[in-house]
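Removed from the display is one protein chain of the complex; every other protein chain stays in position.
The chains carry the letters A, B and C, assigned in the order they are written, with residues numbered from 1 in each.
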Amino acid sequence: MQPLSRRQMAWRAAQDLPEGAYVNLGIGLPTLCGDYIPPGREIVFHSENGVLGTGPAPKKGEEDSDLINAGKQLVTLVPGGSYFHHNDAFLMIRGGHIDIALLGAFEVSEKGDLANWITNDPTATPGVGGAMDLAAGAKEVRVLVEHITKEGEPRLKKVCTYPLTAPGCVKRIYTNFAVIDVTPDGLVVREMADGLDLAALQKLTEPRLTLANDWKKLTAPAM
Amino acid sequence: MQPLSRRQMAWRAAQDLPEGAYVNLGIGLPTLCGDYIPPGREIVFHSENGVLGTGPAPKKGEEDSDLINAGKQLVTLVPGGSYFHHNDAFLMIRGGHIDIALLGAFEVSEKGDLANWITNDPTATPGVGGAMDLAAGAKEVRVLVEHITKEGEPRLKKVCTYPLTAPGCVKRIYTNFAVIDVTPDGLVVREMADGLDLAALQKLTEPRLTLANDWKKLTAPAM
Amino acid sequence: MIDKRVPDLAAAVAGIKNGATVLCGGFGAVGEPIALTEALLDLGIRDLTIVANNAGTGEIGIARLINEGRVRKVICSYPRTTDPRAFEAAYKAGRIELELVPQGTLSERLRAAGAGIGGFYTPTAAGTRLAEGKETRVLDGKTYVLEKPLKGDVALIAAYKSDRWGNLVYRKSARSFNPVMAPAADMTVVQVKMIVDLGSLDPEAIVTPGIFVDRVVMVR
Partner (left out) sequence: MIDKRVPDLAAAVAGIKNGATVLCGGFGAVGEPIALTEALLDLGIRDLTIVANNAGTGEIGIARLINEGRVRKVICSYPRTTDPRAFEAAYKAGRIELELVPQGTLSERLRAAGAGIGGFYTPTAAGTRLAEGKETRVLDGKTYVLEKPLKGDVALIAAYKSDRWGNLVYRKSARSFNPVMAPAADMTVVQVKMIVDLGSLDPEAIVTPGIFVDRVVMVR
């Protein structure tokens, strides 16, 4: 089996971002997608701390400590970008102006329920940030997540075991093994990594999977 | 008897606007107050169409058709003034950031109910503008109104006969005959025009008036 | 390449349908998108609901739509603006419906539509005729009226400058309702005096980011 690396997962999700889309990239893995937009495609990245049009990390010596993204990394602003306050940033999110929110996850259910803000560890400090606003407000929510935990547990669940971020919000899931759509008929596999068949993928997934007739091999360039 | 002229009424109300106050002047008579601020006193005028720091009418040849006040008259901007959109203009009003709204009125009740947006004429086109927001939202509402109608009817009422703009909002009333405060004990006369006594003023006023111990003569310069 | 510029007014208003709810920016005639509003006439559409602060001035813009019988209803705060003859004639003849909304409530309802807020409690109009039939509620000792979002099928906006992404700046008090309405409709169309190169508007001073804009047309 040839699962994707984390950077390959980000690459794969980035390929599906359409020209002209307003996109919010969640903290962590999703943020990497910004590095893999196909050349010539214009996409506007929204950051919930009040930036539209975030660009790549600054060059050495050109860092500006007042310009960060939601993950508190130093970024740049592309031509055409703008600054605004938190209320307008979340007006954009809650008001359905963000075309795609690409988020990380702990678990996703077969109904598209998303759990990505807290585990069941009572000793952990909770934190929610903008996750619930993005999950409830973006026009479309896509998730980028490793298919199984380090312990081998599936992250795609019949019912989430962790507290929800929002019910029924996820439309597409990118994992290191597959690309899966959440549909009214359940989870539909659109792409599978080389060396996997549906039976093997099903063993690593809790809810029932259906294979799309036109399914493809999940591939990404070496990186 | 020496009632004040309309310009003198505006002058009198303007004298009470304190240094540093943020003030909204209603359309019509209240707008004239801007002309009578004592020299050296800095007051910031708010206009609900998105201007803070409106100044006097422009000089001939310096008019800018994009710069008007709420009454749709051409105005200027003073140094330190700013522009914003309607939502922020009404955030200022509704959120209690306007220190004083000085409004016109059809009627005011002894409880401080204000009626200034519509009469009982069923053939008139109704219009409310920002009147209800100002009446409900300003820190203090003061009214500038002629004491009686052209027909000699008192405008200060036990109960307003016209539909309300807001209940219980008026704190002080400037008329051409008197300056009157709305208090929990009813209407208290602070100033009366030359030649009036309480009995004469009471005849022109529906609710019971009390004369303040330290009442003064209502005077204004000739203009 | 993101390019929201369209070549002419016909392209700017293409696709707007009979019965549409049309948000029209401005305050009186200042900041009113007059060219866009009048371009609706050539579409031949009717039964429009117009949302604006006023109900048209003189014989241009909204007033012209009303005079030509295209407007079924106006939602506004103050129809009696400078020279309201078109609205007054239609209203007195019973040819047009009026929903009167306090100016701040109008603005906040538009914001709610743009911000994904399902409803809000405002103190404005509590205890008055304009709150009749609406839910009221005492919160923290004060009486509030429940108001609902007001969303447009289309917003017609007038701005000063734009770039090809649809970022907008305005001039002085011509800002008014325009930035409030831009996020509040399914499609937002803007008439501007000038289109500048991408990156030449100050990112600190952009008032309406392009995310809220679908089409931009230059009208001199």
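Convention: a residue touches a chain if its C-beta (ideal position, glycine included) is under 8 Å from a C-beta of that chain, and two chains touch if they have at least 3 such contacts.
Values in this document were obtained by computation on a predicted structure and should not be read as measured data.
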{"item": "Contacts of the hidden chain among displayed chains", "value": "A, B, C"}
{"item": "Full-complex contact with the absent chain, from A:12, A:46 or A:94", "value": "A:94"}
{"item": "Omitted-chain contact residue, chosen from B:37, B:57 or B:91", "value": "B:91"}
{"item": "Interface with the undisplayed chain - residues on chain C", "value": "108, 112, 115-123, 137, 139-140, 142, 144, 148, 169-172, 202, 204-205, 207"}
{"item": "On chain B, residues whose C-beta touches the chain left out of the figure", "value": "19-20, 22, 42, 44, 46, 52-53, 77, 79-84, 88, 90-98, 137"}
{"item": "Residue ranges of chain A at the interface with the undisplayed chain", "value": "47-51, 64-69, 72, 77, 83-87, 89-90, 93-94, 118, 123, 125-133, 136-137, 163-167"}
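Criterion: only the chains that are shown with their structure count from here on.
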{"item": "Top chain pair, ranked by how many C-beta pairs fall in contact", "value": "B-C"}
{"item": "Innermost chain, where centres are averages of C-alpha coordinates", "value": "C"}
{"item": "Farthest chain (mean CA position) relative to chain A", "value": "B"}
{"item": "Geometric centre distance via CA averages, chain C-chain B, whole Å", "value": "29"}
{"item": "Inter-chain centre distance, chain A versus chain B - centres from mean C-alpha coordinates, in Å", "value": "56"}
{"item": "Centre distance in Å when chain A and chain C are each reduced to the mean of their C-alpha atoms", "value": "35"}
{"item": "Contacts with 2+ other chains: residues of chain C", "value": "111"}
{"item": "Residues of chain A whose C-beta touches two or more other chains", "value": "none"}
